[in-house]
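A protein chain is absent from this complex, but the other protein chains hold their places.
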Amino acid sequence: MKNIIKQAVLTSPLNFQFLSQREINVLKKNENSEIYDIFRSCALAVLCIDEESDDPDFLRNTYTDFDINIIQTNRGVKLELLNAPSLSFVDGQIIQGVKEHVFAVMRDVLHVHDKTNNDNLSFSGTENITNSVFDILRNTNVFVPGKEPNLIVCWGGHSINEEEYDYSKKVGYHLGLRGMDICTGCGMGAMKGPMKGAVIAHEKIRHSESRFVGLSEPGIIAAESPNPIVNNLIIMPDIEKRLEAFVRISHGIVVFPGGAGTAEELLYLIGILLHPDNSDIDFPVIISGPESSKSFILQLDDFIRSTIGEEGCSKYKISFDPEETARYMLEGTQKIHSARSKIDEAFYFNWGLKINKEFQIPFPIDHDVIRNLKIHLDLPKHELAANLRRLFSVIVAGNIKPDGVKAVREHGPFLLNCDEAIVDKLDELLKSFVSQHRMKLPSNIGYTPCYKLLK
Amino acid sequence: MKNIIKQAVLTSPLNFQFLSQREINVLKKNENSEIYDIFRSCALAVLCIDEESDDPDFLRNTYTDFDINIIQTNRGVKLELLNAPSLSFVDGQIIQGVKEHVFAVMRDVLHVHDKTNNDNLSFSGTENITNSVFDILRNTNVFVPGKEPNLIVCWGGHSINEEEYDYSKKVGYHLGLRGMDICTGCGMGAMKGPMKGAVIAHEKIRHSESRFVGLSEPGIIAAESPNPIVNNLIIMPDIEKRLEAFVRISHGIVVFPGGAGTAEELLYLIGILLHPDNSDIDFPVIISGPESSKSFILQLDDFIRSTIGEEGCSKYKISFDPEETARYMLEGTQKIHSARSKIDEAFYFNWGLKINKEFQIPFPIDHDVIRNLKIHLDLPKHELAANLRRLFSVIVAGNIKPDGVKAVREHGPFLLNCDEAIVDKLDELLKSFVSQHRMKLPSNIGYTPCYKLLK
Amino acid sequence: MKNIIKQAVLTSPLNFQFLSQREINVLKKNENSEIYDIFRSCALAVLCIDEESDDPDFLRNTYTDFDINIIQTNRGVKLELLNAPSLSFVDGQIIQGVKEHVFAVMRDVLHVHDKTNNDNLSFSGTENITNSVFDILRNTNVFVPGKEPNLIVCWGGHSINEEEYDYSKKVGYHLGLRGMDICTGCGMGAMKGPMKGAVIAHEKIRHSESRFVGLSEPGIIAAESPNPIVNNLIIMPDIEKRLEAFVRISHGIVVFPGGAGTAEELLYLIGILLHPDNSDIDFPVIISGPESSKSFILQLDDFIRSTIGEEGCSKYKISFDPEETARYMLEGTQKIHSARSKIDEAFYFNWGLKINKEFQIPFPIDHDVIRNLKIHLDLPKHELAANLRRLFSVIVAGNIKPDGVKAVREHGPFLLNCDEAIVDKLDELLKSFVSQHRMKLPSNIGYTPCYKLLK
Partner (left out) sequence: MKNIIKQAVLTSPLNFQFLSQREINVLKKNENSEIYDIFRSCALAVLCIDEESDDPDFLRNTYTDFDINIIQTNRGVKLELLNAPSLSFVDGQIIQGVKEHVFAVMRDVLHVHDKTNNDNLSFSGTENITNSVFDILRNTNVFVPGKEPNLIVCWGGHSINEEEYDYSKKVGYHLGLRGMDICTGCGMGAMKGPMKGAVIAHEKIRHSESRFVGLSEPGIIAAESPNPIVNNLIIMPDIEKRLEAFVRISHGIVVFPGGAGTAEELLYLIGILLHPDNSDIDFPVIISGPESSKSFILQLDDFIRSTIGEEGCSKYKISFDPEETARYMLEGTQKIHSARSKIDEAFYFNWGLKINKEFQIPFPIDHDVIRNLKIHLDLPKHELAANLRRLFSVIVAGNIKPDGVKAVREHGPFLLNCDEAIVDKLDELLKSFVSQHRMKLPSNIGYTPCYKLLK
């Protein structure tokens, strides 16, 4: 049974006050139903904290009569919620953090809509994409004047086991003790643990301007509702812009255990760092987990060594100790500080990183396109990493996402133009994901690979 | 002899930190010379505080080797000045207020350029113009969350006499004692006096977040360099957008003695307030000056009564007492507070005011167009006011502005399609402007009217 | 093995900057060895975070060569630590929260010394004691301008079981979600749990000015080192002043399971609330614990009912639900708000509460005095409560504190002038304390009562 709040009016937090008539009209229900739908569904997602379902359609089907209206007032704007889930209300009052998330959704949906519809340059071409990613981020005030490099991204699965969760809290605590701020992709598990640990540590070191950045996008926010600890929620337009945001604003990345999605992120990162233009760029990456997850982490490491090779493995470090992990990140940020100071490069956005267009735009889930994707050991390393990343994107889709699952059902498994040695390693890795429950399968039927080697 | 500072590097104030590569490129000298020229000339203007010349070309011709370069750094952007006038430097250090003005110029030139070039809707149509005026203002942070109505615009001449200047200081002092913030068009005289008075008063009442707003535009900033007391300098794209900004963000207007420009502003205001759609809108306007300026003020009042009639005069009050003037403004803001609260209308931007398109776009200085301008007593009052405002715009141009003066020299005086009674009153008014030195004539040859009645 | 930092110099936080020559001299090692000793031993205690020993002498005996020196500088004062325990250092840097505690110790030791030595009125007479408690608290800035009633004291044992600890975190979380601030007596267990829960909740509701108040005194701080989350550590001169501080600054008290010390605190509270002058004063008290601690809580409740009677039990509520506990406290603070508003009584200090002198000064551990303590069911209820509180104070001393244990060893058990029915209930209660490990006995020999009924 669902509990709802029939009506609630949210006054805007200070930094979301002022909208033009044009903007208010854009968000109105009748004016522009597509934008309104995104606005409504993202708002619904952020209101569903601690909702346990992983099914992205669950919210849509449960809170069918949820509605959100924007109202102009003499001191700014207000949002009226109708039939909102009661999960984020305490004694009838909305939790302030959740309220800020609703307004953050409003801010970003508006801004991206404006860029997409009224701006001629927005997302055309590599440079424009990067400038637009910058512009969306700047508009959220995530860049803070005078801040030294201290923003650590934490990646990893959202359905990790309890030991891994406690471990991620400890990493967050030790990062926090060293004054690091945390950025994640929102959601539970490895996304939430580090923030909880860091909150306690920040209190102890009186780190009063903590940034807990959550980077999401309309397609996944329903499955990964942001924790209210997140104090800067940012809704990027799609997954690729979100990945670019992660690597450009952060000063180091901790990868916790996870599933195919985490592997995709790791390959994205390795692919970029292996680009020859980036060879001089220091960027600390660490794969970190408790001793009990050692075999899993070593298997992932082995997969990368067997495919991309030692050069790929040289881009990250492995650790099983929270304090060591935190110290490695701290040292990494200090190196970034000194390297960027030398060339007067910005601390708050990594302009210097070369990101090729294939990392900036989505890879289509299309049997023909996939068949033409070359995955061979003799490719240049960064190309191989790029194509492996695409492959994992295909695997996630083929196993989990509605469109991918449907394509496989209709046209059979994707045919891969791939070295046999790679496929063998892949099979092995995926089976262990499944056996360790790191891969959520849509139903309780067993796992079947969604691909086949093209002979 | 001019004094210059050979080189100075300005670090950005906190709120002007973060620019994208695209924006930095726009401001570079070689990339986009038109934008760069505007940027450079506005920056030069704000560096010339207390420069006494009124000649808009003076700066251009004096500081020919002045240059400004933008530099990206790890903590934001910096601006390098070469051969800058030393007027705004104290012991080699730039006055902080002036530095902020230079960065404000950067901010607004960029923003307007972006709107004009990349945004499809920007300045097309009445509603888009208003939304864009709003957007430019919002981007300057002139809207402050939670502020109650308290922003008073002060208009008037910049070459007023000493008694009028002292009077304007007193008005500012009494406004300041009542917690009013001040907005002017920048420059000397009636633009500076009220701010100086208000600064002292704000110190006494511990009004810690004083807003001293200066609204300028690229065409006039050279002649009216902002006083460094201005703590929010805004460069609007042109005169009409600037006038709209004045009336939409303020909660009352004090008109001090001035010349033809002041008359134009007053007619703009009366024209808008007379629009039938605005008949319910309370907006306090007061013409205020010392006893010694009484005859001048009464003559101006008489001109309006004789042309637009009693209804026009009903839109303003006249006062010769600083405290009464301040109290009238305070009461006016209280009425606005209560009126807008009733309908939940915004305090920070007067969306409700109807401004017709003829007030939003420039009136061309063209003999043919001017001949078709109808100035007759039997027109609807708000149309007559609109056209009289245009007429004053023509007069200012024909007497002072290079283009207008040239047009008159080449094609003779502008022919006016105007009632004789109006022309007579106009002659009288302009002669008194001249005899009281309220109208700056370009050379020291005597005054000749730049218009003739069309018979 | 102990880890030490050979030398560390602490710059003062902003609010502990300015000392006079007289004050600096007072704190110097040679000038005033008694004050210096208190200063040094309290400083040592706050540096020993997470030290597990409960033995108050442990620190003294371990860090024998620890030293602390005060240094005057041009921007304030600094403290030099020699051979400090490394527990509160991260990568060689002291945790900011711990640093603040060291300076808080400095502040309070100085202030109390000044009051005791140079002030003629300080601790003489009931009113002067209350005024001095107020003055010590004010000097710590624990009173915050404009704060509404929201400070909840959490009492309870510091060696509670894991279930009770998790429960106390949840209570803290739900208090925090409702904007409550937390005050405890420092130390582990029920003192730390509520703060950790509240920190997370405050982050979620953006409660930016959290107060985590720790009230300690020189005699117990070594055994109950404050958690660095405490952001206002206050060292009161002795236990009775500390208890008075608890009840006067807080707006409600949650009592978690604990041992004899917790029982003493509860009886102190009941004794005061039963005073006829306080009958009109609303003050929410709740005994709260997990279902698994139910029998313990009911036994405590039964003891109070059997001795003081229903009237004593009417002064508190019992709950086994964290959210209900938090809601009860919230409602209590709202009642306080409205009750004090009516009579314009201060929110930040409960001046109205009558506290008799017997609650303000220590009860001596002396066989003769104890024999004259009357503990009879026919006493007025608030006197009986006062005397029972003294009795528990005797029991704590006789079982745990060095002086008390020695007195019993030398002169035999304390003889009690007490009704037999009360002694029976007492025996029962203490036995269950022992069997549940709620009472720390100095050695591992079994428990023997330190008292005997006087016949």
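Some observations on this one:
The chains carry the letters A, B and C, assigned in the order they are written, with residues numbered from 1 in each.
The rule we apply is simple: a residue touches a chain if its C-beta (ideal position, glycine included) is under 8 Å from a C-beta of that chain, and two chains touch if they have at least 3 such contacts.
Just so we're clear, the structure is a prediction, and the values are computed from it rather than from any experiment.
Counting contacts over the entire complex, the absent chain touches B, C. Across B:9, B:205 or B:369, the single residue that touches the chain missing here is B:205. For the chain missing from the display, the contacting residue among B:82, B:95 or B:453 is B:95, taking the whole complex into account. Counting over the whole complex, subunit C has residues 14-15, 17-18, 20-22, 71-76, 117-121, 127-128, 130-131, 134-135, 138, 143, 145-146, 340-341, 344-349, 351 touching the chain that is not drawn.
Seen from subunit B, the chain kept out of the figure touches residues 90-91, 95-98, 100, 177-178, 196, 199-200, 203-208, 210, 212, 228-229, 231, 327, 330.
The rule we apply is simple: only the chains that are shown with their structure count from here on.
Chain-to-chain contact here is organised linearly: an open path runs through the chains from one end to the other.
Distances from each chain's CA mean to the overall CA mean are smallest for chain A.
On a Cα centroid basis, the chain most remote from subunit C in this structure is B.
Subunit A and subunit C have Cα centroids separated by 45 Å. Here the spacing of subunit B and subunit C, counted between their Cα centres, is 64 Å. In whole angstrom, the spacing between the mean C-alpha positions of subunit A and subunit B is 47.
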